[in-house]
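One protein chain omitted, others in place.
Lettered A, B and C in written order, each chain numbered from 1.
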Amino acid sequence: MHDRFYRSLYRIRRVEEEIIRVYPTDKIKSPVHLSIGQEAVSVGVCEALRADDVVFGSYRSHAVYLAKGGDLKKMIAELYGKATGCAKGKAGSMHLVDAAHGVMGASAVVGTTIPHAAGYAYALKLRRKDSVVVSFFGDGGADEGVFYESLNFAALKKLPMIFICENNSYAIHTHQLCRQPTANIAERARVFGVPAERIEDDVLRVHERVGAAVKALRAGEPGPFFFECLTYRWKEHVGPNDDFHLGYRTREEADPWMKNDQVKRLAGLLEADQRRRIESEVEAEIQAAFAFAEESPFPDGSELFTDMFK
Amino acid sequence: MHDRFYRSLYRIRRVEEEIIRVYPTDKIKSPVHLSIGQEAVSVGVCEALRADDVVFGSYRSHAVYLAKGGDLKKMIAELYGKATGCAKGKAGSMHLVDAAHGVMGASAVVGTTIPHAAGYAYALKLRRKDSVVVSFFGDGGADEGVFYESLNFAALKKLPMIFICENNSYAIHTHQLCRQPTANIAERARVFGVPAERIEDDVLRVHERVGAAVKALRAGEPGPFFFECLTYRWKEHVGPNDDFHLGYRTREEADPWMKNDQVKRLAGLLEADQRRRIESEVEAEIQAAFAFAEESPFPDGSELFTDMFK
Amino acid sequence: MDRTISYVEAVREATDQEMERDASVILFGLDVDDPKAIQGTTRGLAQKYGPERVFGTPLSEDAMTGVAIGMSLAGLRPIHVHIRMDFLMLAMNQLINIAAKSRYMYGGQVHLPLVVRSMIGKSWGQGAQHSQALHSFFMHVPGLKVAAPTTPYDAKGCLIEAIRDDDPVMYVEHRILHFQKGPVPEPTYTVPPGKARITVKGKDVTLVGISYMQVECLRAQRYLESGGIQAEVIDPIWLSPLDGETIAESVRKTGRLCVVDNGWMTCGAAAEIVAQVTERLQGAREVRVRRMGFAPVTCPPTPSLENLFYPNARTIASAAYDLVKGSAQGWLPEERTDLREIEFRGPF
Partner (left out) sequence: MDRTISYVEAVREATDQEMERDASVILFGLDVDDPKAIQGTTRGLAQKYGPERVFGTPLSEDAMTGVAIGMSLAGLRPIHVHIRMDFLMLAMNQLINIAAKSRYMYGGQVHLPLVVRSMIGKSWGQGAQHSQALHSFFMHVPGLKVAAPTTPYDAKGCLIEAIRDDDPVMYVEHRILHFQKGPVPEPTYTVPPGKARITVKGKDVTLVGISYMQVECLRAQRYLESGGIQAEVIDPIWLSPLDGETIAESVRKTGRLCVVDNGWMTCGAAAEIVAQVTERLQGAREVRVRRMGFAPVTCPPTPSLENLFYPNARTIASAAYDLVKGSAQGWLPEERTDLREIEFRGPF
């Protein structure tokens, strides 16, 4: 299990580090919202899911796309704006999708995929499926009215879904406590009658708790479940750089999070050669993906008018 | 005090009974959402307010308009679509307004005036005024995302306002528990750090509790406050009739509410001649108001284009 | 095709038949399962298909639209009903930023077979916020189709078409039309987009009437007849995609175009139709044009103003008369009660 976790964590981290390396060349044709530092949430959750489970995310969805099994080559090609991208260059980094692997959508408008998850879960329930749906969103998403409306509906209909609030304390540069009078997102969910829990930045703990919820849902227990996963964004809100110089947060604040790095932690739980094997496989995969993106053609002009309607 | 309460309660009840009487003649030119049965909330709250305090309401605002001191003649003329109406016939029953008496607006779209109250309260706070703002809305309003967004903002900025949820258990014909998984609107407010309380259908109790909140706000204590006032609509959702035949609710359900009629209760707390004096004054006022509406002219066609811009 | 039913019944029947045919069709929205059953258009369906496939919702237009989108991503075919189009303003983010865009921005990996039914209505004292017809918003944004059927026949055919369409369709119903009756075949059929209907042939002036204004145009046509003018009347049926071709061909013949929308004119459907006809006929045919629609103000509830807010058969006839004569003639036909087939009593 730890090897699977490490592979997924390491892969996400390294993919984004490569994005950082390549970004200044202008080969990446859309803004990137990096997940570095937040990998544990996506990995902990998605390792508890099956291929036929479904996730929805935000513009910051590299991690969840990869953790859920999204195709890496198609992701990098998408970032490059190439015809071989997961959406043929029509998504960019903010709308990653891989329907075959249950990555059903990511939106650049905050909070907007939360009700999609509820609707998808409604369909699963109607069809007596035992798959589950996971909605990923940020602490900023919890400011939006649609978050409460979706919670209310999901609880009313007892939907087989899991809310994952990735609370990294910030919406762009604005701290949660400048937007919410109390830092109690999980409690806000609980008041709708939804079992809700806050989890520290610990990939194994996330996996354990979310895994239990998934199991309960598959067994037909009423949903939804709610998890507020505390985490921290290491890089700037959008783009490849650090941003401690901006002054809205301090390095000191970041320190404990960086010390708690879950990628390193899981590395430490593996045998050295097991770890090295994983790393070299991942590196090869990443190299191949960037090469694939590099070599792929841009979409032809005629593509402008396709995909509007059936 | 009881005489003031009774006058206000009796006046609202009788105005709406007159509306019921006149409605079939087609003289009233807009749909009416009657407050009969719910008068205690508006009266209990508004008796705790000053003229310079401000209220916002919904399409069901006859009671709050009158309780807050809105002009009766202008209200009836407005229902008649006359040029002498509070909005010259441009509001109808659903948008009653009397800025001079702090009735700042009523909207036919559910939930929409809740943030207006917050914005108004922000302005009062900025200007160091000791007036307060009251937002009236229904249990249906608490389904809408804007309700949560407004609560969050009001709590964040500690605004001098009071949320009054008039919970009559129904949105049109749909019971609260078909729309909300738990009947706990006050608790939902409390999770934002807002002092919140549920009050039975008791005009004196409403007055006492809201009065205490108003006093605290005037003294500079941080707002907002929240009250879920349990109440019951006796008539159909829109229009002048009973609707027990529709089958979505029973007479038995209504019975205890009707037995608890606060108009009758307050009548019982007065001396007979004091009561009769109030009643005859109110009757005269109502008669005059309907006569005024009757005699007033419709707005001239040229009015179509006025009031769009300054 | 001699069976005659109402628009309400046509909508109900289309929904019923499609729900029967296809288990993935589901129906929800505020009050769809209540005693009034959305003017009867959803009557009996909750009983027949059960509360999982037909259900009322919380007052949460934003999330419920997102829920509909999520359902359609999962392969259902939701029909989301709104008793007033005004309330769609709460759902614009999901409609414009997601529904219209998903197929494209996900490179064709997903599609949303979603129908949004919304009602427009003449105010009857309801005023500002219960009277709007904002279909032009949905025409403006690529990725949405818009149907605005006038007759029971088209109501049924467009709704079935919309339900079977694999992409989002905004289905716009005018409440006055709900009481209209007309011939409707019982078996299912579709009225697909792309073809406007010429409802009356004529040679002097082209009247395009959108939604309820189609009825007023048909009346205006009769008034004009009595004034010696033969109007051609067109019902676009689908507003997006719009059949500009049929309209332009008519105007190529008549040389005169009066577009009557049941909505505001600025950046509205009438502006679009005038622009398209101008573009198509420039250099080929000189044309005279006129737009009519809501007065450029907020809708007033009092009848003395509301009557002036809407175009009607007589004002349309008067305007078309001027178009034909080439200048303002001051002609306003006497009101004819025989043209008032349709009775409207509010509020709805």
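Just so it is clear, a residue touches a chain if its C-beta (ideal position, glycine included) is under 8 Å from a C-beta of that chain, and two chains touch if they have at least 3 such contacts.
Treat the numbers as computed from the prediction; the structure is a model and nothing was measured.
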{"item": "Candidates B:8, B:38, B:61 or B:150 - the one touching the absent chain", "value": "B:150"}
{"item": "Touching the absent chain when the full complex is considered, from A:20, A:238, A:254 or A:267", "value": "A:238"}
{"item": "Sole residue of A:37, A:115 or A:141 that reaches the chain not shown, by the stated touch rule", "value": "A:141"}
{"item": "Touch criterion as defined above, residue of B:37, B:69, B:115 or B:240 at the omitted chain", "value": "B:115"}
{"item": "Hidden partner chain, touching residue among A:57, A:81 or A:193", "value": "A:81"}
{"item": "Hidden partner chain, residues of chain C it touches", "value": "62, 86-87, 89-90, 92-93, 95-97, 100-101, 104-105, 127-129, 132, 134, 136-137, 139-143, 240, 242, 264, 266-272, 274-275, 278-279, 282-283, 286-291, 296-298, 300, 326"}
{"item": "Interface with the undisplayed chain - residues on chain B", "value": "54, 56, 85-91, 95, 97-99, 104-105, 107, 109, 112-124, 126, 145-146, 149-150, 152-153, 156, 306-310"}
{"item": "Positions on chain A contacted by the hidden chain, ascending", "value": "29-31, 81-82, 85, 88-95, 107-111, 140-141, 143-145, 171-174, 178-180, 238-239, 246-248, 298-301, 303-305, 308"}
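Here is the rule we use: only the chains that are shown with their structure count from here on.
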{"item": "Each chain counted as touching chain A and chain C at once", "value": "B"}
{"item": "Chain separated most widely from chain B, comparing mean CA positions", "value": "A"}
{"item": "Euclidean distance of C-alpha centroids - chain A vs chain C, Å", "value": "41"}
{"item": "Cα-centroid distance, chain A relative to chain B, in whole angstrom", "value": "46"}
{"item": "Inter-chain centre distance, chain B versus chain C - centres from mean C-alpha coordinates, in Å", "value": "36"}
{"item": "Two or more partner chains touched - positions in chain A", "value": "145-146, 149, 152, 156"}
{"item": "Residues of chain C engaged with two or more neighbouring chains", "value": "57-58, 60, 62-63"}
